[in-house]
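Got a structure here, written out as structure tokens. Questions coming.
Heads up, one of the protein chains got dropped from this complex, but the rest are sitting where they should.
Up next, chain A:
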Amino acid sequence: MLSPERLSLPGPEYLAQRHVLTYMEDAVSQLLENREDISQYGTARFFTEYFKSVRQGTHILFREFSFVQATPHNRASFLRTFWRCFRTVGKNGDLLTAQEYHCLLQLLCPDFPMELTQKAARIVLMDDAMDCLMSFSDFLFAFQIQFCYSEFLESVAAIYQDLLAGKSPNTVIVPTSSSGQHRQRQPPNDCSPLDGVEASLFYQCLESLCDRSKYSCPPSALVKEMLSSAQRLTFYGFLMALAKHQGINRALGALPDKGDLFLDPAMDQELEKLVAQVSGLSISAPTSSSGDAANLPVRNLPRISSPWKPLHHRRKMDAESEGSNEETDSSEN
């Protein structure tokens, strides 16, 4: 219940560590924006509503990207909102491109940078065939890693490059500005398994990075466990493993386990009712609606016309999407 170290921190450090000033400053600037309304409701009420919405995680809706990414809590809230709003996409088993996922993200945050979406897509697609289709859950978990650990991954990319080049990774400079993630990550150009780096050496560097970093890092114990099973590994292999690791997902605490991603009895019931109503009316079977569907063979999988699918079907879709890289690769080439 009590973590005593926060009681002994100097005041400003405590405030910074918990991002109190970030929220207080934002609350005041929001208040200034809405000052006409304030005279009606009162300042205290405004602050109450503001901090309640921060507690609930609804405060990031439609806010500018600089604010959405400002604190770990904001990032987790955004991720959660994204999942909640668009999980029907996953439930239907729709596969989307990076560009399409980006459009969904922009519905929640209009200036969301494309670069971040692309980086998440690179994790799913292992930096290959970037216009491929991805399942919702694959994209979501990769996006989580990319978004929550942005700064950490920048440093990891630099360490990886240095190790590949045979340089001592201790010379790596940890990005300290919050704009670190806008920096161009040089994708390792060759990803064949022989060319990775040695896992134990890589882990040592990551461990010291986590010790030094002031940004969110995955728990070292979990990273160690992940890396101990491999001899050598590639950069994207590492990111993929991070994205698929349940323990890391739990440590971040924003999303449920992969198996529970689409469990929502209340919503299922609602949908079932709707479907029952709709199927009462006679509606022509949906044809492939959007124009781009024509040249994407995966889209032409038999689709059930209702927006609802039973669980066992979802499992199947997941299994399919695991192999989606290979499938679409072959169709591309």
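As a convention for this text, a residue touches a chain if its C-beta (ideal position, glycine included) is under 8 Å from a C-beta of that chain, and two chains touch if they have at least 3 such contacts; residues count from 1.
In this section, contacts and distances are computed from a predicted model.
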item	value
Listed names "JmjC domain-containing protein", "Tubulin polyglutamylase complex subunit 1", "Ribosomal protein S16" or "Brix domain-containing protein", with the criterion being the UniProt name of the chain not displayed	"Tubulin polyglutamylase complex subunit 1"
Interface with the unshown chain - residue positions in chain A	1-3, 6-7, 9, 11, 14-15, 18, 20-21, 23-26, 28-33, 35, 38, 42-45, 47-48, 51-52, 54-55, 62-64, 66-67, 73, 110
